[in-house]
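A single protein chain has been omitted from the complex, and every remaining protein chain is retained in its original position.
Let's look at chain A:
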Amino acid sequence: MTHPADIAPRVPRPFVARALAHPSFLLGGAIALVVAAMALLSFVWTPHEAGAIEIARKLRPPSTEHWFGTDQFGRDVLSMIMRGAVTSMAVSFVAVGIGVGLGVPLGLLAAARRGVLGEAVMRANDFVFAFPALIIAIMLRDVFGPGAVNAMVAIGIFNVPVFARLAYGAALPLWTREFVMAARVAGKGGALITLEHILPNMLNLLIVQATVQLSLGILAEAALSYVGLGVQPPQPSWGRMLNEAQTLMALAPRLALIPGTAIVLTVLGLNLLGDGLRDLLDPRLARER
């Protein structure tokens, strides 16, 4: 039975159609895909063995054999970039994983149990947030020594309060919404409501934030490796390539420019992707577009 005065509201356009019409989502997605494809490809094939030293062919300019040339130890730069993409992606993925895995439950817990427990959780987060990833990495190095795992943990710890705050901030208004009230009247407890109503309704926000943190993670990994706190030789890393190119800036600027461009492009791509996702996933904007 339908009611005459009830007019069905307009249905928003399907997600895929909107995604394909969104320039920054497409561009960002394409860049991210290229970097990911490059990283995956490097597991089975690189033009030359990545990191293989051959002093005889050091500092060769770009050629058909070495597309990006070779560095001061005769290593093929393209192969290093491809392998470096693996390092960058692995470190920042694990770091975002740590941030989401610890931060989101903490934020949800603080929002569900307000009062002393919630305050304690959020203030502890503020405390951690006061330390930049670099400081955490230095502390970790003093305890465990430098390495890729420490970089992941350091950036991950830095990500925890980011996600905790986001989850907390998104959950608080959801808890006052009428559908959550209705769920409480339906006899559901805090944990169940969080799982069924709170978490799914903030998923969009989390995805967008994760994309942004991924790009920050890549930047942070490069920074840590640049100062020698991250990935150790001979494992290739964009940040360390920058570091090693530093003394050769006058002689072969491309050795700095190529990894630098790789970092900039990847970060830009992920940020565009995050922007695009935010536009696409935000239901208020979804109707406009």
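In this section, a contact is a pair of C-beta atoms (placed from the backbone, for glycine too) under 8 Å apart; a residue touches a chain by one contact, two chains touch by 3 or more; residues count from 1.
To be clear about the criterion, contacts and distances are computed from a predicted model.
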Hidden subunit of the complex - UniProt protein name among "Dipeptide ABC transporter ATP-binding protein", "Thioredoxin", "Acyl-CoA dehydrogenase family protein" or "AhpC/TSA family protein": "Dipeptide ABC transporter ATP-binding protein"
Sole contact to the chain not displayed, among A:132, A:200 or A:253: A:200
Among A:181, A:195 or A:264, the residue in touch with the chain that has been omitted: A:181
Positions on chain A contacted by the hidden chain, ascending: 1, 3, 5-9, 11, 177-179, 181-188, 192, 196-197, 200-201, 283
